[in-house]
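Note that one protein chain of the assembly has been removed; the remaining protein chains are unaltered in position.
After this line comes chain A, so read on.
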Amino acid sequence: MEADSSSAHPHLSFDHGLMTVVDSNPSAAASTSAPPHAAISALVSSLISHLPITMNADHGPLLSLPLPTTQLPRAKPLPKPKPLTKWQQFARKKGIPEKKAKDGKLVYDEDTKEWVPKWGYKGANKKVEEQWIHEVPMGKEDDYDPSKAMKAERKKRRLVNEGQRLKNEARASKELQAKNAASTSSSAPLIDDKAAQRLKRKSELLASIRQGRASTASMGKFDRHLEGEDKARPKGQRRHFESNEADTAGERGRQLALLKGLDGSNKGDVVNARKAVRFESKGEGALALARKRDGEGRGGSGGKRKR
């Protein structure tokens, strides 16, 4: 914005590229109803005096406007620097300069003297593959198809490249996340991270495998071992049985004691509360029984009896 310090209007500044005039006088803001005739005429006279005039056949004298000088603020923040891909890291380390900008999709074909697309429909990358005749090298089996082989190779190359791209992307996102976590110093758990998730899942799977292996009667001792699995280490006490031949007298004593318990001598001590309540309340339940008792306590008045 050029400040017009030389002329009669030092408070005006002009942007010839946008054809705008800014009045920095505070009193100008007060009178908004009337159009600023003085400022506009000053702008026009400034345009005419400063800019070159050319004569055009159709339209007459024309002013050629320069580029605008007003600095507009950014609508969006500056993009953050992307993490380098694996090739870029290597190139920097080795000092390999970056290739120039790609020259678009078309490439000049010397044989047909035409511009053909580099890849895609009728692309030059398939030229050798789609030849009408192929020379088969020595030592290939009878059903060797050169064009099929080349096509398979091309597809494989594409897949490899795709894999590398995905890996670069994954690495970049991980780095960005780490950077964000470091900058904001938040304590967000890394469970969101895919690698940590995978580790957690793997440990869960191993634990369940171990548990399933031991869930047999012999606690996994006689199962067939699979390659790659760690050997079954059964933990915990298996069922404990008394010795067969020894101490039959002790065994007999224990059985007699058990018999004593079985014949109902303990029945008098233990009260089956559920049955007692059912008997007392005549099937109506504990609440009804309590209510009945309360009703009797109060003299029988008040309190509904549930039928």
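Just so we're on the same page, a contact is a pair of C-beta atoms (placed from the backbone, for glycine too) under 8 Å apart; a residue touches a chain by one contact, two chains touch by 3 or more; residues count from 1.
We adopt the following convention: contacts and distances are computed from a predicted model.
S.K.: Quick one: find the hidden chain's UniProt protein name among "Geranylgeranyl transferase type-2 subunit alpha", "60S ribosome subunit biogenesis protein NIP7", "ATP synthase mitochondrial F1 complex assembly factor 2" or "IBH1-like N-terminal domain-containing protein".
M.R.: Choosing among "Geranylgeranyl transferase type-2 subunit alpha", "60S ribosome subunit biogenesis protein NIP7", "ATP synthase mitochondrial F1 complex assembly factor 2" or "IBH1-like N-terminal domain-containing protein", the correct UniProt name is "60S ribosome subunit biogenesis protein NIP7".
S.K.: Looking at the whole complex, which of A:Leu62, A:Leu259 or A:Ala276 touches the chain that is not displayed?
M.R.: A:Leu259
S.K.: In the full complex, which residues of chain A touch the absent chain?
M.R.: Within chain A, the residues touching the omitted chain are 239, 241-245, 248-249, 251-252, 254-256, 258-259, 262-263.
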